[in-house]
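Okay, structure first, notes after.
The other protein chains are all here in position, but one chain of the complex has been omitted.
This part shows chain A:
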Amino acid sequence: MNNINKQYEKIKKENRMGLMTHVVLGYPDLSTTRDAVLIMAEEGVDFIELQIPFSDPFGDGPTIHNANTKALSSGFHVKDAFDFVSSLHEKDAVQIPLLFMTYYNVIFHYGIEEFCKKAEEVGISGLIVPDYNFSAEAHDHFLEIAKKFNLILINFVAPDTSIKRMKKIDEDAEGFVYCFARHGVTGAQKNIEASLLSYLEKVKTNMSVPLAVGFGISEAEHILAIKVSADIAIVGSAILRSLEVGGVAGVREKVRSLMEVL
């Protein structure tokens, strides 16, 4: 069984919500990224998205975009991502599922097959690639190749995804489905839109995989607000902000405040 599914079983057994957090690899430098990941694992986070920086991060707002640019200009390369994960597993004995998050060209350029093979080798459990959707599958066979290497390619739904399309996405969905909480880009925001819950209920009715909700989920109160419908909360930009403001200690504090309400 894939590590992601195993972790989800554990979440269910503990009768709580899950939490996925996020780091940009190499921002501000790799040793800080490592410290942040270890703190997240220690504090009991369920999944971590390790973002491989890209020059044109389509889905990211200014906070994460700047982190991408800075990581790249300080000399981060894709091969560093694989080495980093290897050492997390071998030296640091991190057990929770790790997912690579990046944009499709990083993988396409590396070679989809080679990338997936390498990712499996270093112990990655899944891939989150926001600018790839199944309409490209007939040309690119990314989902098929990811499966071959036991990687879960996470699928997405948006507030305006039709029921017909949700069902179609569900056919191949594994692990969990990433629900965009709102239209926009990544970034912390103050309030949760009122229509979010009815949208999540619609997803729940029409899809069989657990619901992970991200985009604009930044505070404990947001998690409380979606708790009835969501299975996993995804927090990205807000944690990056706490890293920028309070260093790794800030990350620990932020993660704790989120873990408390799961």
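Just so we're on the same page, contacts are C-beta pairs under 8 Å (C-beta built on N, C-alpha and C of every residue); 3 or more make two chains touch, one makes a residue touch a chain; residues count from 1.
The rule is short, and it goes like this: contacts and distances are computed from a predicted model.
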item	value
Chain left out of the displayed complex - its UniProt protein name, from "Tryptophan synthase beta chain", "Na(+)-translocating NADH-quinone reductase subunit E", "Phosphonate C-P lyase system protein PhnL" or "Protein translocase subunit SecD"	"Tryptophan synthase beta chain"
Full-complex contact with the absent chain, from A:K148, A:H183 or A:R256	A:H183
Residue, one of A:G18, A:P130, A:G175 or A:G236, that touches the chain absent here	A:P130
Identified contact with the non-displayed chain, of A:T69, A:N150 or A:N206	A:T69
Candidates A:P28, A:G59 or A:G123 - the one touching the absent chain	A:G59
Residues from chain A at the interface with the omitted partner, ascending	54-56, 58-59, 61-62, 65-66, 69, 72, 77-78, 103-106, 108-110, 130-133, 135-136, 138-139, 156-158, 160-162, 165, 180, 183-185
